[in-house]
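Missing here is one protein chain; the remaining ones are kept as they sit in the complex.
When the chains are written out, they are named A and B in that same order, and each has its own residue count from 1.
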Amino acid sequence: MSENGIRLLPLDDDSWRLEAYLRQGGYEAARKVLTSMAPREVVGEVCAAVLRGRGGAGFPAGMKWSFVPQGGTGPKYLCVNADEGEPGTFKDRLVLRRAPHALLEGMLITAFAVGIRTAFIYVRGEYARVSERLVEAIAEARSAGYLGPRVLGTDFGLDVIVHHGAGAYICGEETALLESLEGRRGQPRVKPPFPASVGLFRSPTVINNVETLAAIPQILARGAAWFLGRGVAKDGGTRLFGVSGAVRRPGVYELPVGTPLRQIIDVHAGGPPEGRSVKAVVPGGLSAPVLRPDEIDVPMDFDSLSRSGSMLGSAGIIVIPDDTPMLDVLHVTARFYAHESCGKCAPCRIGTSWILKTVQRLRRSGGSPADLDLILGLADGIRGRTLCPFGDAAALPIRAIVTKFRDELERAVVR
Amino acid sequence: MSYTPSPAALEKIEGTIALYPESSAALLPVLHILQGEAGFISKDAEIWAAAKLGLRPVRVREALSFYTMFKRAPAGRTTLLVCRNLSCALAGADDILGLIREKLGIGPGETTPDGAITLVTAECLGHCDHAPCLQVDGVDHGPVTRETVAALIEELQAHV
Partner (left out) sequence: MSGTKRVELTIDGLKVQAVERTSILKAAEQAGVVIPHFCYHPALEVEGNCRMCVVEIEGLPKLEPSCSALVREGLVVRTSTERVREARKDVLAFLLAEHPLDCPICDKAGECRLQDYYDRHGLTASRMVEPRERREKKLPIGRGLILDRERCVLCTRCVRFLRQIAGTGELGVFERGLRSEVGIFEEAHVDNGYSGNLVDICPVGAITAEDFRFKTRAWFLARKPSVCPHCGRGCAVTVESVSGYPLAGGERRVYRITARENPAVNGFWICDLGRDGRRDIDEGRHARLMKAGAPVAGLSWQTALADVAAAIRTVPGPERSARIAVVLNGRLTCEELALAKGLFVAGLGLSKVYFADPTPGSADGMLLTAERLPNARGVLEAGFAPRLPALGEIAAADVLLVFGTYLSEHFAEEALARAWAGIRSKFLFSAHAGPLDRLADIVFPVAVPAEKSGTYINVDGTRQTFAQAVKPVAGVAAEGAILAGLANSLAPDAGGGDAR
């Protein structure tokens, strides 16, 4: 938190330590929660704020917490999804680097609300260096009594363990994350049962994204109504929008949910460089179907993007310029999903590689419109048919590129 | 031919295992520690890790072969991890990769004959606002240019 809770992400790189965080009012929300609120109240507040998951799926956080059975004698776990792997997404990196204590405070409040005493932060393997500050922040928090057996002198305790992955995008899927944390291949589990009842080590588990948890202190500090008011009716707060690709000022922009996409690109990120124009925009990480220039006046909230046939996802905006062949974009996309398919279920395991092989052939030696139809057919064979959302994440973007840029692709492949 | 990690690594490993309610959950962290020491994970290391964690070796290999960051054969002293996903591709990652291939004379997945550098491609390193980007032994670099990459390679090759 910075600016006394108004911003989630400090604009500078120097206020990540505990001292700076405390000066901004850090851990006051946690103190209030631990000393004067009941867990159910906390869940209620987060539900009222309509905090939707910031990892990609957008599931309301408070609702997810409410699925964990109350009471019970066994352990419950909190898993922080810091596996940020959605192409075009780099916001969690910045939260880990600049606001690790916001994450920790959010974890503390969440754990209290659900009755959790142990939390694992699953950090993608490639973020080992990135997470060094997080590890230090945890040590700071422990020494100062914000983590450990008796937090802020209360009976509530929380242990936090940092766990690194080893290079697998699929571990961002919550059940694959659990499998990986348990020392196995990161292959998604059949649901039901859901992690809220059978999760880590078979115990009830809450899994939340880094940014989602880092937003919790704001909600408890300033209230659900305040948070909801910053966004739109069914999607509260601000988001960390990442902008990359053909823009003058790539970076993360903390803006209200519902800010129009065009505004984020042109006003905040400076628009395309001199002499270039926008050909296509990926709005929410590579798994969000691409938008044409005439489609980017859409408000950046979950429901609006859903209605436009895409998704807010991880809010990773990638701007594709006019001089980029869409066949290349299709290739990069197909290659990503084929490489990251975990291989468990048949349609994804075979379909993603089949699509890649087809695209590679088209790039190498051309083809016919029938090949593009084949790609669409394969995407349809994957969509809605797989064990986990990875299938849709692969199929829908590929389908969107081929459909929305059909003419260009046909010209490129028919030689 | 039995394998044991160094006393320092062993201490770290035992400390790590103690953090988890089930020892098998420590597999990935333990493999990272072993790779950190030897540069890769040998068959003997797999067997050692399996015994240490109460797993069958086949379970260790299952995990080892699933995750891209684990190396199963000796690698170069330095690993160059080059992103080629969309934002980096838009910023010229293909060109950068081509330059690296040319300068090192190897392709992705290969190690230079002098054992200095292993080249690997990656799918999105989460550093898209610094595209095109790469990692040198886990340290992020970006945005890189043909010039900065050439200089980087020279520097790496000089430290033989």
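Everything below uses one rule, namely that a residue touches a chain if its C-beta (ideal position, glycine included) is under 8 Å from a C-beta of that chain, and two chains touch if they have at least 3 such contacts.
All values derive from a computational prediction rather than experimental measurement.
Trainee: So one chain is hidden, and I want to know which residue out of B:G39, B:P57 or B:G92 touches that hidden chain in the complete assembly.
Mentor: Once the missing chain is taken into account, the touching residue is B:P57.
Trainee: Go through subunit B and note every residue touching the omitted chain.
Mentor: 43, 46, 56-59, 61-62, 65-66
Trainee: Since one chain isn't shown, list which residues of subunit A touch it in the complete complex.
Mentor: Given the touch definition above, subunit A has residues 168, 185, 190, 192, 338-347, 349-354, 357-358, 361, 374, 377, 380-381, 384-387 touching the missing chain.
As a convention for this text, only the chains that are shown with their structure count from here on.
Trainee: Between subunit A and subunit B, what's the gap in Å when you average each chain's C-alpha atoms?
Mentor: 24
Trainee: Can you name the residues of subunit B that touch subunit A in the complex?
Mentor: Going by the criterion above, the answer is residues 19-22, 24-29, 31-32, 53, 55, 59, 62-63, 66-70, 81, 84-87, 89-91, 122-131, 135, 138-140.
Trainee: Per the contact definition, I'd like the list of subunit A residues that touch subunit B in the complex.
Mentor: Going through subunit A, the ones touching subunit B are 75, 84-90, 92-93, 124-130, 161, 163-169, 180-186, 201, 242-246, 250-252, 282, 286, 316, 318, 320-321, 324, 328-329, 332-333, 336, 339-340, 342.
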